[in-house]
Every structure is written in structure tokens, then in C-alpha cells.
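Right, I'll just put the structure down here and ask away after.
Omission of a single protein chain aside, the complex is shown with its protein chains in their original locations.
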Amino acid sequence: MNMELSRRGFLKVAGVGVAGTSLGAFGFGDLEAAQAAAIRPFKLVNTMETRNTCPYCSVACGIIMYSKGDLRKGENAEIVHIEGDADHPTNRGTLCPKGAALKDFVKAETRLKYPMLRKPGSDKFERISWDQALDRIARLMKDDRDANFIAANNAGVPVNRWTTVGFLAASATTNETAYLTYKVVRSTGIVAFDNQARV
Amino acid sequence: MTNSWTDIRNTDLVVIMGGNAAEAHPCGFKWVTEAKANRGAKLIVVDPRYTRSASVSDFYAPIRQGTDIAFLLGVINYCMLNDKVQWEYVKAFTNATYVVKDGFAYQDGLFTGYDENKRDYDRSTWDYQIGPDGFAVVDETLQNPRCVWNMLKAHVATYTPEMVERICGTPKDKFLKVAQMIAECSTPTKTMTSMYALGWTQHSKGSQNIRCMAMLQLILGNIGVRGGGMNALRGHSNIQGLTDVGLMSNLLPGYMNIPVEKEADFATYMSSRAFKPLRPNQTSYWQNYKKFFVSFQKAMWGDAATAQNDFAYHYLPKLDVPAYDVLRTFELMHQGKVNGYFCQGFNPLLAFPNRQKITESLSKLKWLVTMDPLDTETSRFWENHGVYNNVDTASIKTEVIQLPSTCFAEDFGALTNSGRWLQWHWAGGTPPGEAKRDNWIMAQIHRRLRALYEKEGGPFPDPILGLTWNYADPDEPTAEELAKEMNGYAVETLYDPADPSKVVLEKGKQVVNFSVLRDDGSTACGCWIYSGCFNEAGNNMARRDNSDPDDTGAYPNWTFAWPLNRRILYNRASADVQGKPWDPTRKLIAWDGTKWSGYDVPDIAPNAKPDVVGPFIMNQEGTARLFARGLMREGPFPVHYEPFEAPIANVIAPKIRGNPAARVFQDDLKQFATSEEFPYAATSYRLTEHFHYWTKHNRVNAVLQPEFFVEISEQLAKEKGITPGSWVRVWSKRGEVKAKAVVTKRIKPLMCDGKLVHVVGIPLHWGFMGAARKGWGPNSLTPFVGDANIETPEYKAFLVNIEPTTGPVTS
Partner (left out) sequence: MEPSPHTAQSNPPVSNVVSNLSERDLVRRSASTIPPPARQLEPVAKLIDVSKCIGCKACQSACIEWNDTSPAIETNVGVYENPHDLTPEMFTLMRFTEWDNPQTGNLEWLIRKDGCMHCEDPGCLKACPAPGAIVQYSNGIVDFVHENCIGCGYCVKGCPFDIPRISKVDHKAYKCTLCSDRVAVGQGPACAKACPTHAISFGTKEDMNKLADSRIKDLKSRGYDNAGLYDPQGVGGTHVMYVLHHNDQPEIYANLPRDPRISPVVNAWKGMAKYVGFAAMGLAAAAGILHSAFVGPNRVTREDEEKAENLVKDNA
């Protein structure tokens, strides 16, 4: 928000009252809330705030996610609103049209919920369990690596190279996930390893 | 970025060329509008289209896509001829004075050593003369005709304003206006910033586009100073981080390299990485390479990496080609040589060039695994979506496993922004359904594969079985654990080499930063450039002190910037040879007679004498390079080359098509068109309403820009009988799309070498999944060829044809 108010002006205009504290200073009582029939109730009341950064471009704007429910208490948390973080030095609370609509990315109808399998030639995905999916992946990897791994070149130099399977890494995962991905992928000898920075 | 987003406020002139910051990075662009509003800064936009960045510019100049080098060499020529040079900076801080080896020459678009069959150079002459003292020969007087400065002057002389107009289509008066505005920044008290992005990288000579501007910025003395710099605006939230951590075919974390086959053992590998200084007393910081490498190996393989086995050197793969980049990988896939593929948060069906080839390639896989929060086109490449994805499903035998991952809102960790800030974030929402964090998914893959090798054995299982996996919950390493591993720790108790009785760091403690790393296996560090991010002081990436002493824009206590929390790279160059800031109002650091100090972490040893040690400490010279030696594949100086598909022949070297050193696969060569067949110069780009192929899944962004369109000039529309809002067919030699036509004054035909060139603009955000209307993107049309150095595809300049049509038939 670009609230370019002088201190004097701010107090006059805003008169924000946090119940029980500064409220008294402005001389307002609870009665006012009831009278403000025309005004929508402020929708962030009683939400939990969590600080995050926008996952889209590399400006990495600070955001605050407002949720019903608190993950920190082990509760389910549903994000009900996302807004720019006014304390962030880069974006100062602002967001672009993508960032301002992040809530609808989090809650997109096409968010994936379950592991799915498409069998060869099939025209549909079928739901499978995580165990089925992961065991299958490990099996496919192992069989291909065992068959195609190049341990040494013609000169006998160890080259530890696996070229028949590739891994395309993401553009928005954390550094920590990136590092873990690096460890897992490199340890197999995969060389067709790239990320979105390439393109 | 050498600088940061918030530093842009300190500039006097912003040049947006090779990017469109207002649309692609709106909240970073804020600092442009702030510089304009608060310090009278000016904004220049050079682009084939009058973009939203141009709409708030002080000056706009059109340019044909793919001709930026000609334009920029023209500006360098202008500065050299008009004495618009920051001389003290150029002489002391660049290699202008270095004398080039005999034998090196340039003629008709080529440098010495070209082999047409290999499309590559013998680069042995691309270097300095080395004197009897073992150091490079320099001529402080700049009189030697073979010193870099004079060779550059001769090299750029071709690029006169008239030649720039002929190649770029930029009217001479507009070019000269831009050149004049830029040249004003050659004084030590005026700075210019370059904000560029994929408009420069996505060319077959993308690296040289950027290098060209970097050279100009050096000539103006604008590198290392507040409000200056080369500011690459990365396209995604963490491709900076993924690259820093080395997730590329040929990289190790921290910009070290995967060995190649000829580096048969560790000693050979290290022999070309000694990085001996090329001038006396220079830092040449890469001399510490071995410390970073060994510490990485210790982080990876712990006790299995010993001095006896060269710290598990052979656990790393060795490359037989420069890199298995995505173009090579999909070429191999197309040849049936790839069986399995993983796509983690990546949608190559839409994101890679020549979609037909991508579809054919994916169809040849035995299996594909996708991990994504969203239902991507790639994971459904086998599904028929009518005209939008017209595949024969039954004939595609690829097994596809689609894994649901969490998104940012449900995960912890740090992303690295363009300004190299590692910013920690926290999870605030419950993932939908059974979606899982990537850390869990990757851990599961490793654990299950490892279990199979433990049980069944197999070829060289050692790197898998020996992988460090000491996490509290081996099923899901936490972000904190991984961050600490990247920061690095003492494997053994470290003692002071000068006083072995003194303990520097106890075993198991986090290292303070990479300066304490060792090459004897006593330290481990997953990513040396990130070292310092999570040390014994705690998680520095989670710091949230937004104070900014003296409003420099540095925010030194906000999160953590690599390296060493340094906010502006090369900041030593913000001060003159004596260590006094060039511009006292823009002080960064200064020399007080004994040490460097100031607003930023000095990018030089704190006690390095200013008149002795050069500011570019990563280079063996201690200076920046106007002449790149053999480090660029197509030449030590940039040269104008046309895109592989160009509307006119190369004016300066008519026989050369594209970048002579770019790799081209045979099948793709056949699919390059000429301007006789395909007369219009197309380019692809983002729109501000969308992010890549993600936000079409979001109803709000789908509302704001619902449907695929292409943009053409009023002149081309008239010529082709295309009315605004009507359907058009656009096709290249590789495919076709149908789109709505936006007819605009913002694109105008350009006169290039006597030929009227029409530009067709193709935004990229549509596909067949999500909330927005189904459509295509430019990559059904784009050519399968990349930059000569880093293989980024040439998405920004190719040829198409266009005609009116009827809307797609949909069921």
C-alpha cells in the first residue's frame, strides 16, 4: 500500500483500533462496529499470518499468507488470502497481477492431489498409492541403470555415467530441495541433468 | 545481478534492452520508477516492440530481434570515438592494457582458428603475450597496436551509426540519441544500470549479447558501483539458486565443474585449475578451488571420501561431451537413446522448442515421471486434446507416473532471488490431498533405490550406498538440515595452522563461511558460495532486519546474500586506484590506509592494498576482461551474427549463417527456414498478466488475459487482410498455431538493409490444461538450436508466415 499519510493525517483518517489497546485513545466503543452496517467486516480478523516469498519471478517479493487454522499447532490450515509484506525491502507490500492472485494458484482446481499412473497406450490416468508409485520408480531406475550404466570408457578410465535416464529439475523449488535433488541424482551417475535456467 | 533490486534506486540511467522488466518483473521495476521520481533518472528501452516498459520510458528505440550485438558494439564505437570513457577505471580495472598474442586475428566475421566442419575454433591464439617473468605483458600507455584497447577499437570500427541502422533497423537519429544518453554515464559520478533478461539469453549468441553490454559497462566504469552493474533478471524464483547449487549437466555446486573424460584422475582434474595469477600480487580466488571441491566431496560422501581415494573423485560422472543439456538430451531421446525421464516442476512439452520434436521424443520414452503441484501438459502429453494436442494416444507406449507435490505455500526453505539474496520462507497451508514435499519424494526415491542396490547389488553402487544420509528422519530431510549441510561444518576439529594448539572450530560445528574450508578432508561444505548462510549464528537466511543505514539500498541485515552477505559484487571497483570512492554520494567501501570498510562486505581481502591488488579477484588478471581470451566459444570479442532464421543475410559476413560456433543437429538444420519461404521475423515473450505456464491454472490471471493471441503491426495486418480480434494462422517450418490477432501501433515494420521487415510477436502462456482458454504457445514454431556457450534455445528470433483463418474447430 502506498499510504502516503502524514502522521497527523493518518490518525485522523484511519483511527485504527485494536480492541482493548489503542482503541480507547480514539474514543471509539464497540457500538461503532455494529453500526458500520454498510462496511464489510474486515476479513482477515482471526487469521494466522505466515511469511513466505512469491514463487514466480526472481524479484522474490515478500508475502504474507493468511490462513484459517495454524500449522504450527498441528492444525489443518487453509489459506484464505495472500497479500504483499509491507516490511519487505524489495516489494514494500506491493505485488504484481500474478503475485496478487497467489491464493488462486494455491487453490487452483488443477492442483494435483494423488499419484497417478498412465499405462502404456492407455487413454487415462489411474490413481495409485505413493508406495506403488515409488516402488515402481525405483524398480524402473534400477533396471535401466543396471542395463545401461557406463562404468568405464574404452581406456579403462572410470566414468560412472548413466546416459539413458535424465532428470529435469525445477525452477521454484528451494535451495534445500535443489541440494537434496543434486545428491540423489548425481549419486546415480545421471548426466542428463538440467534445470529451467537452461532455457 | 551484480547488484540488487533495491540498488536500482541509486542509478542515473536505466537501459532496458533484452528484457521487459515492467512486464516480467513489475515489483523490481518499482526501483526504476523510484529512481526516476526521486533522483531524476532516465529510462531507455530498446526493443522490437513498444512494451509496457517502453510506455513509461524517457526514450524508446526500436531494434530488430537478434541484432543487439551490432547495436551495442555501435555504442562502444561511439564512446571510443568520442572519448566517452572512464579512463582511470578502464586502464586500472580492465585488461585494456594487456597485449594479445601474435597470430590472433579477426576477418570476415571469423577469428583465427575456425574449423567449419567442427563448427568450432582452435582457441590457442586467443590469449595474452606472456613475458619472461611468467606474467601477461601489458602496455600502460595503450600505444601498442596489439593491446586489447586498440584491437577492440579496430574491431568495433565497423559498427558505425549507419551500419547499426542497416543491421538493426534502428533509425540513425534514434540510435545516436541512445548512444549519447549512455555515453554521459562515462563520468565517475554518473551511473547506468543494465536490466536484461531472456531477451538477451534466448539467442544463438545470447552469452555474447550480455558480454557486449558488460564490456560497455566496464568502459563507462559502471561495474561494482551503486546504481550500476549487469543485472540479469532471472525468469523464475529460483533458477538462480538451482544454478548456484549446480543442477546442470556439467556443474558441481558453486560453479565448479563435473570432470570430463580426459581428466582421468584427480591430479589431472586439478592441474587445469591452478589459477595462477596472470599479474603480480593478484588474488585469483579460484586458487582455493581444491578446498571447495574436497569439502563438497566430503559433504556428498563423508567417510567414503578419503585422501586415499582422491576424495571419491571417481564417484562423480565424467562427461564425454561438453554437456547433456536439454537440447542434446531431447535429441538423444528423439533418437531413441533415452529410456526414462524425470520432470520436477518443469513442463518441457510447452517450454522447449519445436514441440513436434518434443512430443515425438517423449513418445519414445519407456517411462516418464513428473512431480508438480499442477496438472501439466507434459504429464498429459499422450492425451488427445483435439487440435491443441493431436496425438495418437494408443500408439504412445510411454508409462507415465504423475506425482503430486506441494507448492511454495506448503513448504519451508530458501529461494535465491536475482540479487543473490537467500530468503527463507515458511509453510502456512496444508497440502491438498496426498501432495508431498519434494524433499520427501526425493528421499523416497533415493531410499528405495538404495535398498534395491543393498539387496540386489549392481554396477558401481558405491556412490549410491555411500551417499551421506545422516538426517534425523531419513524419510524426509528437513530444510534446516540441508541448509546446514550446504553451509558446511567441521568434519574434524580444526586447528590454527600457525598455532596447532589453538582450536579454530570444534568437530561437528558449522563453519562460519567458506574462508575456513580446507582441502584435506577436515571440512565438508555442500555449496561453498552459500557458506555462511546457516552457521553457528543460526539461520542467516531468516533474518528480517529491514534497516538500511544511510539509505544505500543495501539492507545488509535482511536475509543473506551470497557470497559472504555481499550485496554488490566487485564493490572494490566503486573506489579509485587509491581506494577513494569515485562518487562520494555513492560510497560503498573505501580504503582508510590500512583496511577496506563501508556499507557493504568488501569484495576484496580487507587488507589488500588498493594500488596493488585488482578488484576482479575471481580473475587471474585481477582485472575485468574486455578481451575474453579463450573463455567464449565464438570469440574473445562479440561479433554480429544473424539468428539461424533471419529475414536478411548477415551484412558484415554474408556467408555466415547464424553463430558459426553454435552446435546444430543434422535433423534440425533441415528444419531451418529461409526468408523466401517464411518472410516474417517472429519473437516470443511473456505478458505481465501471466507467469509462464503456471498462472493459466489460476482463474484470476485467466480473467486478466484469457486467450492466446499474436501481435502484428497495422501495416502487416493491412497487407494480409487481418482484422483486430480475428483468427490468424501462424506457421513456421516446424509447426503451426492459431491465435487471435492483436493489431497494434506498438509493433512497426523495420527497414533493414533495404528490406522492410515485419515483426510477429507471440506471447507464450497458453496450453491445453488449466483455467484459461486452450491455445498454443510459440514453441510449436521455435527452432531447435541453442547458444554456442550455454545452449539456451533461440526462442527470440525465428521466421514465420501468417494468414487470416477461421477459429479452431473444437468439440
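Here the chain labels run A and B in written order, and each chain numbers its own residues starting at 1.
The rule is short, and it goes like this: contacts are C-beta pairs under 8 Å (C-beta built on N, C-alpha and C of every residue); 3 or more make two chains touch, one makes a residue touch a chain.
Since this is a predicted model, take the numbers as computed values, not measurements.
Colleague: Out of B:His314, B:Arg633 or B:Arg746, point to the residue that touches the absent chain in the complete complex.
Modeller: Checking the options B:His314, B:Arg633 or B:Arg746, the one contacting the hidden chain is B:Arg746.
Colleague: Among B:Phe111, B:Phe514, B:Phe637 or B:Phe708, choose the residue that contacts the chain missing from this document, as touch is defined above.
Modeller: Answering carefully, the residue with contact to the hidden chain is B:Phe708.
Colleague: Sort through A:Ala60, A:Ala77 or A:Ala100 and give me the one touching the missing partner chain.
Modeller: Spelled out, the listed residue whose C-beta touches the missing chain is A:Ala100.
Colleague: Out of B:Asp83, B:Asp392 or B:Asp550, point to the residue that touches the absent chain in the complete complex.
Modeller: B:Asp550
Colleague: What does the interface between chain B and the hidden chain look like in terms of residue numbers?
Modeller: Residues 22-23, 26-27, 29-30, 33-34, 36-40, 50, 52-56, 58, 60, 548, 550-552, 585, 688-689, 699-709, 723-726, 740-746, 771-773 of chain B touch the chain that is not shown.
Colleague: Residue by residue, what part of chain A touches the chain that was omitted?
Modeller: 1-6, 9-10, 12-19, 23, 26, 28, 30, 32-33, 35-49, 64, 66, 81-87, 91-101, 103-104
Operating definition for what follows: only the chains that are shown with their structure count from here on.
Colleague: So how far apart, in whole Å, are chain A and chain B when each is placed at the average of its C-alpha atoms?
Modeller: The separation of the two C-alpha centroids amounts to 23 Å.
Colleague: Tell me, which parts of chain A touch chain B in their complex?
Modeller: Per the touch definition, chain A meets chain B at residues 48-62, 65, 67, 69, 71, 76-79, 82, 87-92, 94-102, 104-106, 108-123, 125, 128, 130, 133-142, 144-146, 148-149, 151, 153, 155, 157-199.
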